[in-house]
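Only one protein chain is missing from this complex, and each of the others stays in its spot.
Chain nomenclature is as follows: A and B, assigned in order of appearance, with residue numbering initiated at 1 for each chain independently.
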Amino acid sequence: MTVLKTQAELVELRDALVTRAEGVARLVAVCGGTGCRALGSESVFRALESEMANQGIGDQVTLKMTGCPGFCEKGPLVVIRPDGLFYQGVRAEDVPELVAKTLVEGEIVESLLYTDAETGERIAYERQIPFYAKQRPQLLGMNSRLDPTSITDYISLGGYAALSKALSEMSPEDVIEEVTKAGLRGRGGAGFPTGQKWRITRNAPGDVKYIICNADEGDPGAFMDRAMVEGNPHRLLEGLIIGGYAIGATRGFVYVRAEYPLAAKHLGMAIDQAREYGLLGRDILGSGFDFDIGIVLGAGAFVCGEETALMASIEGRTGEPRPRPPYPSESGLWGKPTNINNVKTWANIPIIIEGGADRYAQIGTERSKGTKIFSVVGKINNTGLVEVPIGTTLRELVFDVGGGIPGGKQFKAVQIGGPSGGCIPREHLDTPIDYETLTELGAMMGSGGMVVVDEDTCMVEFARYFMDFVQQESCGKCVPCRLGTRAMLEVLTRITQGQGREGDVEYLLELGGQIKQSSLCGLGQTAPNPVLSTIRYFRDEYEAHILDRCCPSHACKPLIHYSIDVEKCTGCGRCLRKCPAEAISGAKKEPHVIDREKCIKCGTCLELCKFDAVVVE
Amino acid sequence: MKSQPRFDVGEIEELLQNGEEHGDSSLMAVLEEIQARYRYLPKDALILVSERLGVPLSQTYSVATFYNAFSLKPKGRHIINVCLGTACIVRGSRKVLDRISDRLGIQPGETTDDGELSLETVNCLGACALGPIVVVDGDHHGKMTAARAEKLLAESVPEGVEA
Partner (left out) sequence: MISLTIDGHKVEALEGSSILEAAREHGIEIPTLCFHEALEPYGSCRLCVVELETPRGPRLVASCVYPAEEGAMVETNSEKVQASRRMTAELLLAAAPHAKAIQELTVRMGVQEPRVSLSDNDCILCGLCVRACKEIVGAMAISLVNRGFSKEVSPPFETGSNSCVGCTTCVFICPTGAIKLEDVLGNRSVHRWESDFDVRACKLCGDHFLGPEVSTDLEKALTEE
């Protein structure tokens, strides 16, 4: 490896890498994200490695374990470039056929293709698959083209060109100007204009400044940042170095949550490599700019996603937020001006610098430029990561990209913004997604997690789940959050147990409103949102629980009962044998009966019955 | 308890070497290392760490009790982690947890009497597309149901463990 001392040396290296790669016709990209690994992509990779060696095609085809291309539902994913031939659900057993037919003969293996759930059509190429057709993968697109543990891969695809441009052709103020013109807003959720924040930090008095990347992605259901850090850590580093240059910081930190070990590992490797190549350290690319980055691991506290709690954690203290002002831009880490941004915000920087602000600003809405990555999960056919221009409607995301609801069930709502967000019901599906539009509807852009729920989801239980989450994660410092959300949880628990009282909903609304206004930090200030939005759009469910002691979605255990339909039951006895509470009785070939006193509503009989005879009401 | 790890002063001293210059800000990293090696934070280790890093013991103890990743009691030799993130919940992870809890006879946060298995929950592992997820000793298992969880237990639980 070479220490790159000038911009020219970087260009030279890139040209050499590109030329070397030209001889190889195709790339086989196996997804190495946590999701696909959980489904066995590592064994697929090893099988490909050995089969390709056996067939002796190593010099015509490159094999790589790459970053996540987003279509997690269909993993393990293998994409063959340059065509974008898309194989899904690949297992190690499929590899011999894949290598023989596709790589040697140049033919397609039909059985590995994506099949459209509605039309039954098999689609071969990435571009044509509905999941991808509406996406603009500016950030995620590179993931399935490179090995995240290889800096040379990143460089050969144009990586670090933006850094080079910034250091040699632009002043720090120029960089801030460009980021401002691009209209980039913080992707962590609050949407504060990034260029403005950078400027404030730059102008704050003091020689020592820091930048931080918030990779504490704690929203349940969100994993965009994980895919970015695991799949393309160098892009993040490049954004950070450019940011450090612009703001006048000499040190940066990436705070990665403990639950993302692969992301931390890949990031660590990337930092080591960047140092070896002289892209981190002293006199970067001969510019005179010194900068280095350290990784700090989280330790299992959602509240550490809040910026002041995050900084406290880096300083070796408990993650308790402190009041603002002063804002981190004035007084942050160890009292110094500090600029904190989310992973995706930093990752957008090289794109803005390389292509220019005007080009960047062509995508998005009036107030919010660029693309946003969403994780689409829950009761949805095509779960995964989706990158779309801001302004795309919810309907497009849920139905066109997401492929609708599985099992023919009815869409009920989409929850956006995690525990700080709210539920958007059917009547607002045509809303274009933007920071302000979502806030008006009682939700929040947040980090980008979108959980789809259907007719079987009880919205009251859903709200209770979020309040339980908040109670577990609250730092406990301020009264409204520590005690107020506890009070809300108690009321919600009573309601889901069939012990709701008149006035409960009004009390929840009052408590929620107060907690929002009086809490010390963003966690408390947004904690009531899921409750408030479910009351706003699904009040009838709350009333059914309280006044009728009934759960319309048949989900709340104390309010439902299991029974057996005598018409459908064949008396096969499967449920009787497996019932853990021994609550089922009946003679062979005679309809069976569930004893309600004994039934613990575990759902075993429902799972096992082949005749749909178990009824839940 | 059968499988309690020994606390080795020499090992801790080694870990602390880098930490001393950075004091407070090394605390989290040092504690994470100790937790990883011993499966918990022994009291004497915390006292030693506090002295060496120049951090008040009360601060170290606060940090040890604040973060989920740290435990003051030894965890089992095998950890079963059930994700209760929103996406997994919506797909039924609570049923999976209930089934596992039932079969092992312990609640989340507890360890079996022989110190072999700990049952934990986590509020999102970031593999949401594969929910419900159960992680056994770092290995992720996706698309779990209560029935598949039973099978997984049968395969993962070592011989002779109460199940």
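Annotations
The criterion applied here is as follows: a residue touches a chain if its C-beta (ideal position, glycine included) is under 8 Å from a C-beta of that chain, and two chains touch if they have at least 3 such contacts.
Here the structure is a predicted model, which means the values were calculated and not measured.
Summary of contacts with the chain left out: across A:181, A:409, A:426 or A:477, the touching residue is A:477.
Among A:487, A:509 or A:572, only A:487 touches the chain that is left out of the view. As for the chain not pictured, it touches chain B at residues 43, 46, 56-62, 65-66. Seen from chain A, the chain kept out of the figure touches residues 301, 318, 322-323, 325, 471-480, 482-484, 486-487, 490-491, 507, 510-511, 514, 517-520.
Assume only the chains that are shown with their structure count from here on.
Measuring from the averaged C-alpha position of chain A to that of chain B gives a distance of 23 Å.
For chain B in complex with chain A, the touching residues are 23-29, 31-32, 55, 59, 62-63, 66-70, 84-91, 95, 98-99, 102, 122-131, 133, 138-142, 145-147. Within the complex, the chain A residues that touch chain B are 34-35, 37-39, 72-73, 75, 217-223, 226, 258-261, 296-302, 313-319, 375, 377-379, 383-384, 415, 418, 449, 451-453, 457, 462, 465-466, 469, 472-473, 475, 580, 602-604, 607.
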